[in-house]
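Apart from one protein chain that is not included, each protein chain of the complex appears where it belongs.
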Amino acid sequence: MTLCEFDCVSKWYGPVIGLNDVSLSIEPGITGLVGHNGAGKSTLIKLLTGQLRPSIGEVRIRGRRAWSASAKRHIGYCPDVDAFYEEMSGRAFVRTMAKLHGFSNRVARERAEDVLAQVGMTDRADRPLASYSKGMRQRIKLAQALVHDPDLIVLDEPLNGVDPIGRVELTRLFRELLARGKTILISSHLLDEMDALANRILFICRGRILASGSLEEIRALLDDHPLKIRIATSRARQLATRLLALDTVQGVELNGDDELLLEVHRAKQFFASLADVVTREGVDVERLQVIDASTEAIFDYLMESANHPR
Amino acid sequence: MSTTITSRITGPLSACLHLFGLSLRRLFRSRQTMICALLLGLASIAVVAWSMRRERSPEEFIEEIFLAVYVSFLLPIFCLSYGTAGIASDREEQTLVYLLVSPLPRPLIFLAKCSASLLLALAWTMAGMSVVCWLGGLPGMEALHVLWPAILWSTVTYLMLFMLFSVMFRRATMIALAYALFIETLIGNMPGIAKRLAVSFYTRCLIFDAGSAFGVSPSGPGGAELFVALPGPTAQAILYLLGGGLFLGGLLIFSVREYSD
Amino acid sequence: MTSLLQLRQVTHFYGNVCALRDVNLEIEPGAIGLIGQNGAGKSTMMQILLGLIRPTQGTATVLGHDVRTAGIRLRGRVGFMPERDSILPGLNGIEYVALAGELCGMPRRQAMRRAHETLSYLGMEDARYRRLEQYSVGMSQRLRLAATLVHDPDLLLLDEPTAGLDPEGRAAMLALLDTLATRPGKSLVLSSHLLGDIERVCTSAIILNQGQVVGKGRLDELRAQRQQCYQLHWEGDATNFLAALRQRGVDVQVDNRRDQARAIVPDGWKTRLFFADACEHSVLLTGLVPEEEDLEAVYHRTINSSEASERVAPRSAV
Partner (left out) sequence: MSLEAVLYRDWSGRLRPSWLACWPIARTGLLLVLRRKMFWLLLGLALLNFLFVFATIYLKAQVASQNPGLARFVDRVLSNVTGTGETYRDFMFAQGTVTMLLLGFAGAILVGDDMRQGGLTFYLSRRISRWHYVVGKLLSIGLLVSLTTTVPALILYVQYGLLMDSTSYFRENLGILRGILGYGLILSITLSLLLFAMASWLQKTVPLVMSWACIFVMIPALAGLLRRAFDDRNWQLLMLWRDVRLLGTWCFGGIDTDRELQLLLPAAVIVLLVCLLSMLAIVPRVRAVRVVQ
């Protein structure tokens, strides 16, 4: 039986549409749900975890409706809001959650220790939650999501506000969970965040699943997507003239005397030529930065290429 | 491994019991408890002052203390303190999501929360009543014997009403405050049968019915004619129905409601 | 016009805690950066400059006003932009800015006119009539700046104006501050813990540490004491590329992601060498971002290097 599937699901709040005719099934591995804020990510997740009911269609977890209590047994949810029963310690919180899942006191204690060890919080779990750092709070949230050993783990923006070191550790943790045969759904508003993490990407925008596939497939789809690049150098004019001669460069904008904004396609080829030009001309580039394309921009691009296939 | 862990789940009943205990603890340790204690303290001082003077009859006790201070103010505030906190405070602190995604059926969640609030509210109203009556001396104790059922059922009804607020509104406490302090008083003092829309009307009906042996009756200009009391059993039946209806309403709304914030 | 501000042996205590100790400063009008970590005394300094608190000892004169006696009058000529909060939910943009003008003593109609003018100057024409609770962080930061500028102050005091902004928002805010700093006859004091902010906007800086002025001077002098560091991004197998860089004396620290690294370069480094090496080892260099060194390191060095000279020739004017 499939773990989780959306069957022509739409959801609206009053006149506002949150999700528009989405059909998908979540496959084993790590799935990244990518979309900007307001694209429908949280609606999808709330439907999946049974906090909302679809207006049209059905969400099924192991064949049962997601809204029903029995479906929730299979899902562990790590919410995006940073809220706990603040007066408790981390350990007490996880135990409480275990008991709310129906474990007896003794089993709940075992389970709590087990998951605390999994997230690496065993020795720090007795401090009150209010004194935790963002990363530690994130781990406790993760621990409570694992406490009933669910098949599907849903993580809503788990890397938001976590420092780089914390990110690395959490990423490692997700991989360990994957190795133990869990299915994981991670949402994020940055495609780059999924780079090192997801096997499969669901690209969501304006309430619709725009693209799904492996990261490579998505990247390939986006390879031709024009990039915006910022270059700062003291010899901007000279460099601009040289770069204009490249056929990968579609536009150059001179921003002040020492900054260039480039629009390029076929990025790989461009970077190779750029290094070449810089070395040959002896120009010192103080900054070379790809300006992150917003998911909105990618959406527009994908819509465009869907409407006018080349 | 998955199956072994899942098989150790004992079922929704123990989870429900645990939620009940958890809610009870959290509610008891909240600020509301302090406010209730403070109010009861203030009232007690007044009652002590009242009872120091010459001998009093139970009738005077009921009219001057019980109705004026306890029924019109302390009772709704006690119920409000725990009733609205039931679900609205979880929602305010954004912790409701943990309950909503847990494999507990929603009606059971409501039931557990509701019984925790009810237990605490009943403890406060009953203890508060006992304290007030005890401090009122002999007339107070006499009154206590006949009055407690009226207060018990009023507490249940009030609490169910405030639980309903709690399920429906995010700012349940403010709405309930405005209701208890203003709308109840306003409606309760209207002429005709309009006052039957207020919970406190039935409480007073029950008190007048039970206290008739002491000669308690609606006072003030117009008195009984203006009050249009219902007979005790009718009032009691209405309170049962009202309490039950409000409970079912809260249960139903909580079961189908989507908390998307 | 005499000096912008003059602090003579200013010491301030909160109870037993010493927030400022024996500060002597004399500063000419211009754009001045105020650098220091939390608790270094920045906020106390700001409050003294605003005439909100009186220093326990010493005298402070700002724009010719003694802060002890002319606090309110002084605030008519100084604009202060607080770090956060200070938003009144329920008002809209134009009302908020006009209110700020009126509180500074402008007549109502003038305040209204000026509010429109200031908001459009800051590029917020479209958001003027929106409620403040709907503003994004960047917008509300700009709005606060507008409320500070509305009465055309001679001195702008900005407390962490880039806090909580994303890189784009920060760049936009800094560009704005940069143009503000060039207004003739006006000064600004910018408090921040990011050296990059100050570098972009200011010409001179004061470094505070534990309530004392540990460094002051023109920015180019401070800059000279800084290490150059870049964040590199690439595509392809970079083993040889990184080895080549290390050979040139670059200190390379590779991230876990294996496609980016931090490179601390030696003095006199030319960035074209990055590209040359990349070319040679067939690596695609896709990103090269100068990194702002953490302030802490800079001023620890400042403390160490300036300690000796401070003892010999203490407290020269900036």
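Letters A, B and C mark the chains as written, and numbering starts fresh at 1 in each.
Keep in mind that, in the parts below, a residue touches a chain if its C-beta (ideal position, glycine included) is under 8 Å from a C-beta of that chain, and two chains touch if they have at least 3 such contacts.
These numbers come from a predicted model, not from an experiment.
Trainee: What shown chains does the left-out chain touch?
Mentor: Over the full assembly, the chain not pictured touches B, C.
Trainee: Given the contact definition stated above, which residue among B:I9, B:L22, B:A43 or B:M160 touches the chain not shown here?
Mentor: Missing-chain contact among the listed residues: B:A43.
Trainee: What chain C residues would touch the chain not displayed?
Mentor: Against the left-out chain, chain C lists 43-44, 46-47, 50, 52, 71-73, 75-76, 80, 82-91, 95, 99-100, 102-108, 110, 114, 117, 121, 147, 151-152, 159, 179-180, 183.
Trainee: Under the stated touch rule, tell me which residues of chain B contact the chain that is not displayed.
Mentor: These residues touch the chain not displayed: 31, 35, 39, 42-43, 46-47, 49-53, 64-65, 68-69, 72-73, 77, 173-174, 177-178, 181-182, 185.
Rule of thumb we're sticking to: only the chains that are shown with their structure count from here on.
Trainee: Would you mind pulling out the distance in Å between where the CA atoms of chain A average out and where those of chain B do?
Mentor: 47
Trainee: Using Cα averages as centroids, what's the distance between chain B and chain C in whole Å?
Mentor: About 56 Å, centre to centre.
Trainee: Roughly how many whole angstrom separate the Cα centroids of chain A and chain C?
Mentor: From the centre of chain A to the centre of chain C is 33 Å.
Trainee: For chain B, what residues touch not just one other chain but two or more?
Mentor: In chain B, no residue touches at least two other chains, as defined above.
Trainee: Can you check the complex and tell me which residues of chain B touch chain A?
Mentor: Listed in rising order, the residues are 1-2, 5-6, 8-12, 14-15, 18-19, 22, 26, 29, 93-95, 97-106, 258-260.
Trainee: Which residues, counting only chain C, touch chain A once they are in their complex?
Mentor: On the chain C side, the touching residues are 235, 256-257, 270-272, 275-276, 278-279, 284-290.
Trainee: Under the touch definition given earlier, write down the residues of chain A that touch chain C in their complex.
Mentor: Residues in contact with chain C: 168, 195-196, 267-268, 271-272, 274-276, 278-279, 282-290.
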